[in-house]
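One chain of protein is taken out of this complex; the other chains stay put.
So, chain A:
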């Protein structure tokens, strides 16, 4: 086994993995204890250090094709770039096993970036501390290579996100926060059941061992996949389990929405790829038609609901349901192309929707309303904001050359490649959904940026402040960069995905 070759001695990469979790945790503690005056700087500094640390694993990225050396015959083993494996709670078969590979790396960087931007953006002390706690949970989820550890970090984000919504949200924040926390806990207890079914059956929770062609009996795989997929479908969220999302987004403060859409939803899709498909590939094959149909329904439902929305944040929230539908459709095809589409769609959605929530939050905060009926003519009163909104909306609708395009287009391509009447139908319907996405975003732009300026639109400051540029510019630039070069995200994903799916290389 590969793991026998790992040397137990502490090395720089292993300290890096620990630091990725410890630095934001320490930051949160410090921000919570310090008086409110200096906390913005402290929080931003800790988030910045974490971001730098989150970029570093790329240095340990192996050369292409080195995995051939380890090929034991039935598919290459999973090879994290760097990993750390310590015993923690042996009675529960819980190991403190962390690692980074091509699938998780882009998400880790995205988490580091968005948390940094949000910490710089917010002035509130408690909010900044909670953002750093959230970062610990999200990074831990993306780093975990042990099933129970994955569950543990998955749970870490629940209460802090509840507190973010309930503490700093809008008028109906209590109800929205309660709905969020109960829904997502319902999801994560299913995750607990699924994880324990796998762990007790396989005798280990080690994802490196469990990933790939599975020894588990088919029934166990089907039960486990059903439980895990349901759990992640709540988090992602997949229609019809999405109803917590619009309320949570509408009521959450701006940075809360950004983190929720940008990284928390990704825990669901990442978990589906890494855990559900990874440990129960046969179960995934059994359930993939259902997953594909639900994903396509989500695309259409999200788009149709968006066409009727009159509230900005709610509209963006429902558009997330549609975008996540494309991601899940990609995963459901169970092909390398499809999952690559899902990964790039994940990152694109994090960047673009993060930007959209920043912009919409800024509009809503200064205009005092998010209603499409009261906002109009932003092009005249706040031209820069309107321009950025136009950019983000066009990126979100999937214009080629911007980040949103690759995920949507290749999810459809993967469905066509999968072939058969069902998948062809799903591909066609999803493509129609993509067109509807364009329709509602153009409607949004027509209503908000064009037309005569309303009194509310006049209250918007015409300029964009320095801190806003600082928070938004990286997202704009990365949207462009990923749009031009998706290999930034997909650079080292083929090999892990082949391992994950247990398939030969597909052209």
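A few comments on the model shown:
Going forward, a contact is a pair of C-beta atoms (placed from the backbone, for glycine too) under 8 Å apart; a residue touches a chain by one contact, two chains touch by 3 or more; residues count from 1.
The rule is short, and it goes like this: contacts and distances are computed from a predicted model.
Going by its UniProt record, the hidden chain of the complex is named "NADH-quinone oxidoreductase subunit N" among "ABC transporter permease", "Alginate export domain-containing protein", "NADH-quinone oxidoreductase subunit N" or "Alkylhydroperoxidase domain protein".
For the options A:19, A:60 or A:192, the residue in contact with the chain missing from this view is A:192. When you scan A:172, A:200 or A:310 for touch with the missing chain, the hit is A:200. Residue in contact with the omitted chain (choice from A:36, A:52, A:92 or A:218): A:92. Along chain A, the points of touch with the absent chain fall at residues 88-92, 137, 148, 151-152, 155-156, 158-159, 162, 166-167, 174, 178, 181-182, 185-186, 189-190, 192-193, 196-197, 199-200.
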